[in-house]
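The complex appears here minus one protein chain, its other protein chains still in place.
Every chain is named by a letter (A, B and C) in the order it is written, and numbering of its residues begins at 1.
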Amino acid sequence: MKKIINDPATVVAESLRGLAAAHADLVRVEYDPDHVVRVGAPIADKVALISGGGSGHEPLHTGFVGAGMLDAAVPGPVFTSPTPDAVQAAIAATTGEAGALLVVKNYTGDVLNFETAAELAAAEGLDVRTVVIDDDVAVADSTFTAGRRGVGGTVLLEKLAGAAAARGDALDDVESLARKVVGQVRSIGVALSPPTVPHAGEPSFDLGAQEIEFGIGIHGEPGRERISAEPADALVERMLDAVTGDLPFAEGDEVLLMTNSMGGTPPMETYLAHGIAERLLAERGIRVTRRLVGPYITSLEMQGISVTLLRMDDELTQLWDAPVHTAALRWGI
Amino acid sequence: MKKIINDPATVVAESLRGLAAAHADLVRVEYDPDHVVRVGAPIADKVALISGGGSGHEPLHTGFVGAGMLDAAVPGPVFTSPTPDAVQAAIAATTGEAGALLVVKNYTGDVLNFETAAELAAAEGLDVRTVVIDDDVAVADSTFTAGRRGVGGTVLLEKLAGAAAARGDALDDVESLARKVVGQVRSIGVALSPPTVPHAGEPSFDLGAQEIEFGIGIHGEPGRERISAEPADALVERMLDAVTGDLPFAEGDEVLLMTNSMGGTPPMETYLAHGIAERLLAERGIRVTRRLVGPYITSLEMQGISVTLLRMDDELTQLWDAPVHTAALRWGI
Amino acid sequence: MGCDVGRVAEALRAGAATVAEHKAELIDLDRAIGDADHGENLDRGFAAIVSTLDSGVPETPGAVLKIAATTLISKVGGAAGPLYGTAFLRAATKLGDVSELDGAAIATGLRAALEGVVTRGKAEVGDATMVDALSPAVEAAERAQADGGDSAAVLSAAADAAKEGADSTVPLVARKGRASYLGERSVGHADPGATSTALLLRALAEVAR
Partner (left out) sequence: MGCDVGRVAEALRAGAATVAEHKAELIDLDRAIGDADHGENLDRGFAAIVSTLDSGVPETPGAVLKIAATTLISKVGGAAGPLYGTAFLRAATKLGDVSELDGAAIATGLRAALEGVVTRGKAEVGDATMVDALSPAVEAAERAQADGGDSAAVLSAAADAAKEGADSTVPLVARKGRASYLGERSVGHADPGATSTALLLRALAEVAR
């Protein structure tokens, strides 16, 4: 394992130190329990938007703390959900009368830890709700699984719910907006190479020189299916088929298309894949009205991409276009 | 070689198609010869700022076309300088009475091709200047080399000269600002893993499990020295020593610090390295007043980072803070 | 012969030692069908329990288990943190302030622990989770206790059954937790949490002997 780190045990805290130094105008970082809080929080009369999860997916979530997006992010150890006390600390630092919404990716650990924190906060008289995002079509949503994973849609959800909270929506409204987004966003990912968890020291899975994990998760969990390497045209089509077939997205729909790098895939390939996705969607009569291309939800150094589609309408478009100023997403400010 | 591409021969054009689709509000892409032009160019009475070079370093240069930065970018084939006719096309599409400045990274191919284009443009009566950036301290600047390479400083130069052009500076002034930046910016890079050029199909060099290329270039040119893997603290210190010792940067200096991912290194490690660099500079009494962290000048999927220091003053700070709206760098708009 | 508070603390230290010793193995199991953190997660939690105990042991076995519970909840994270944390918490609550754990108390505590895991995680036997180790362990403990076993005998029976239960997860398709995403591809691997449960019970049993 070669990484630019000192010690697997301190990698999260040290990375947070870099974030704190680079973005002191945006965030304040607290350690042990680790949580990243927006400068100026709590903001009076504003619903606090909080998310978190295992580290190793940056810029998710810590890079999305700031104006128009998250009030706090709670980074756990690499690929490990944070504990309830860390989430509680983030709630305490950001939440007032207007309450808070916790954005939780659907993994057993995240759900258990965040819901425990929400319960504890409720016991202290705070109005704290959770919304669970589960947009990964690679996983069958059945009683035979822990349910679909939360992946790329989380980025869009945090932006949109963040914009709703920023414009002054009440908790009920932010929550129902969030549930609406969850209902109409879908994703799929592929991996060309595995990530290596620092404390594991070995790649999370082995792939042959001509193999691709289709339907990969963001934790190096092996994908659902292993396929032969294929040209980008075929691969992106396979990904879009999986996503559009699911909701389904149909001719005439307007969508936001996110083409995401899993961390180790450089801009050249991410944009190439994005171009293919735009062409294929146009051929299907699905209109891409907004887009996001780059590394927004990663899996350490894993090579691969994910594609996320969100069905848009005027409200979502307005919320998407609203100003945002975070370490990783910024416009209008 | 596993990449998300269709064919090495079309990878640049296909990636440009993705860029065009994603950022139609910012850029217009022309093909054969390939060049990326800012929407709305030419802009009356404004000095045109143009750069380019081999592809595979995205977002450099194509991702920096837009308001407050480049008027055009000329992407060559992967790691290959574009030809003079492509540069000429970019000049023709953007340059009026106010003239143009070409930002050229110091590589034999880039210098030859861009200078030829500038000569041809001059022959047509246009005032076109070139500034060559050579900020890589890994290379001895002697008659025994082609001179220092242009690397991370290019990003900062394009932003600062772009801001100068945007505020209406005349060509003489944009040029001398650019030369000033070249004079006080220095960089160094390291690689943990090699890039693979699509048409070569093999990694550009082989590294042992415990080896690092110190002083790597951005074209997978092997570095000057091969060292043993070491903790991030030691590695970043080694990098900073090389950079600060060169200009030199001294106690009391104010600097912009860029910690750049070479493409395959994820945000977690890039921020970790950035945190170390901030700490070490503080210890040396060098004040970091602005920073940029992320993948801004890459080398395909190579893992590694580079560190760039630019000595700042009020003028440069003002130009840095000026609004910019491009695919990869955006603030204030 | 029962376990007093010192013995319980000792058992937790033994558990911590076993987790540390098998950390890499648990990571490897989780790497195969999960996300390669189970060993690291548990080790972080149990190491924290040990350092808490180092600065003072409370008065009752239940109080020691409660410390373990809150430490696991606040240090482990992931799925295992809340699940193991709840298990210890329920056992602690159930045991109240008895000063010594006999076979019956241990069987009762294990039953409470299992109920806690099931309440939180909703897994059934056969879903390839820690429940596949803990559930047969509880049953074996109850049988041993009914047969008049002391704390050592009860824990030893539980440990044996847990080991068998952990092994039984190998041919199963996982239906809960991260391994469930793999569907059929989860077959052929032991569940990390079931394995750590068996390892922990074995360590406790060794101390009780």
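Everything below uses one rule, namely that a residue touches a chain if its C-beta (ideal position, glycine included) is under 8 Å from a C-beta of that chain, and two chains touch if they have at least 3 such contacts.
Just so we're clear, the structure is a prediction, and the values are computed from it rather than from any experiment.
In the full assembly, the chain not pictured is in contact with B, by the touch criterion defined above. Here the missing chain is touched by one residue of B:99, B:150 or B:220, and it is B:220. For the chain missing from the display, the contacting residue among B:30, B:85 or B:211 is B:85, taking the whole complex into account.
Within the set B:18, B:54 or B:68, the residue that contacts the chain not displayed is B:54. Interface residues of chain B facing the missing partner chain: 8, 33, 54, 76-85, 107-109, 112-113, 116, 138-140, 143-146, 149, 197, 199-200, 202, 204-205, 217, 219-222, 224.
By our rule, only the chains that are shown with their structure count from here on.
Computed centre separation for the pair chain A/chain B is 29 angstrom, with centres defined by C-alpha atoms. For the pair chain B and chain C, the distance between C-alpha centroids works out to 54 Å. The multi-chain contact residues of chain A, meaning those touching 2 or more other chains, are 78.
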